[in-house]
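The complex is shown incomplete by one protein chain, all other protein chains being positioned as in the whole.
Each chain carries a letter (A and B) given by its place in the written order, and its residues are counted from 1.
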Amino acid sequence: MDDGALRVDGNALAGELSEVFSHEMTVARVACGGCGAVEQLGADHAYIQAPGMVLRCSHCDHVLLVITRTRDRLRLSLAGSKWIDL
Amino acid sequence: MARAAVRGRLSWTLGDVVELIDETPWVRTIALDVPEWAGHRAGQHVDVRLTAEDGYQAQRSYSIASAPEDDRLAITVEALPDGEVSSYLVGELRVGDKLELRGPIGGYFVWEADRTEPLLLVAGGSGMVPLMSMIRHRHAAGATVPAKLLFSSRAWEDVIYRDELERLASAGDGFAAIHTLTRMQPEGWTGYTRRVDAAMLSDVGWSASAMPASFVCGPTPFVEAVANALLLLGHAAPTIKTERFGPTGG
Partner (left out) sequence: MSGYVSRGFHGKREAERENARVPPGQYIVRDFPVLSAGPTPHTPTAEWTFAVVGGAPQPTTWTWEQFRALPSEEIRADIHCVTKWTKLDTNWQGVSVDTLLDGIDHDATHVLAFSDGDYTTNLPLEDVSDGKAWIAFNYDGEPLAPEHGGPARLLVPHLYFWKSAKWVRGLQLMDHDEAGFWESYGYHIYGDPWREQRYAGD
């Protein structure tokens, strides 16, 4: 399998995020808590074949956002983002 | 169709399957009637959820193939070898069934016909689906902004929307479609036979100085190769929008 083949665009998180945010999140600008780069969420790298969904900075791979669904709750961590601009 | 200014949170809704169109032996378009559908923008997708009687669920995202101007919502699905959802949608689903879906989703990979830059669309296989929504929207809106499609397929039989693309490319409104067939070509084929690369993009596409809006969609390795080639040709990163389908093409 190709190295980056599991990587998709942040767009792939849009459905999950649409259940949390009323704003369209893929055009939200996210500042990376690792390297400081700012990108639209849709352009960052998403990994969705996992126990949860992970968004990583397209510049430095720092984890920006994690969504996990447990039995009846959704956990969202934005701890790796410095800020999100809507 | 009016575009809702404030969308609010999305929730799952049911659509009625009203028509099934076999594009190729492995690819089917599903046309749906979705009550209270608020409209969509070309390039967006929907999430589809299937539930078995014992509660088991599987969920996948599918790009919307129809234009915002169309009466019915259409998605196009490719049956993947081990795909439990795609094989159901392409093989089992019948007219009259209902399909649970959520959407429209995604504001990042969208194109509106009032944009003025030249348009470059690069598709790998079923990556053509959201780009077809853009092409249909361009035509329905009567836009004349120059648009070029570079479409990579395995063989002529695998080219989805083949006849419609030919019709639209002959409409004389500034849309051109160029195909590359990477595995098998029909007799007499004089077109491209290799994977999309920088040389092909340079021949077919717009120069970086034309500052086109570029949309690339398909399997992840395809998208990354094309996006990198466009960057090498001098296109600015913010003008290149990508939609990667992961390893299996959606």
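Note that a residue touches a chain if its C-beta (ideal position, glycine included) is under 8 Å from a C-beta of that chain, and two chains touch if they have at least 3 such contacts.
Remember, predicted model here, so these are calculated numbers, not experimental data.
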Query - Chains in view that touch the one left out, judged over the entire complex - result: A, B
Report summary line: The one of B:Leu10, B:Val46 or B:Leu99 in touch with the missing chain is B:Leu99
Report summary line: chain A residues touching the chain left out here are 1, 3-4, 6-7, 45, 47, 49-52, 54, 56, 61, 63, 66, 68, 70-71, 73, 75, 77
**Report entry** chain B, residues in touch with the chain not shown (by the definition above)
**Finding:** 12, 14, 49-53, 56-58, 82, 84, 88, 92-94, 97-100
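Keep this in mind: only the chains that are shown with their structure count from here on.
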Query - Inter-chain centre distance, chain A versus chain B - centres from mean C-alpha coordinates, in Å - result: 23
**Report entry** Residues of chain B that touch chain A when the two form their complex
**Finding:** 6-11, 45, 47, 61, 102-103, 105-109, 219-221, 224, 241-247
**Report entry** Contact footprint of chain B on chain A as seen in their complex
**Finding:** 1-2, 4-12, 14-15, 18-22, 24, 26-27, 40-43, 48-49
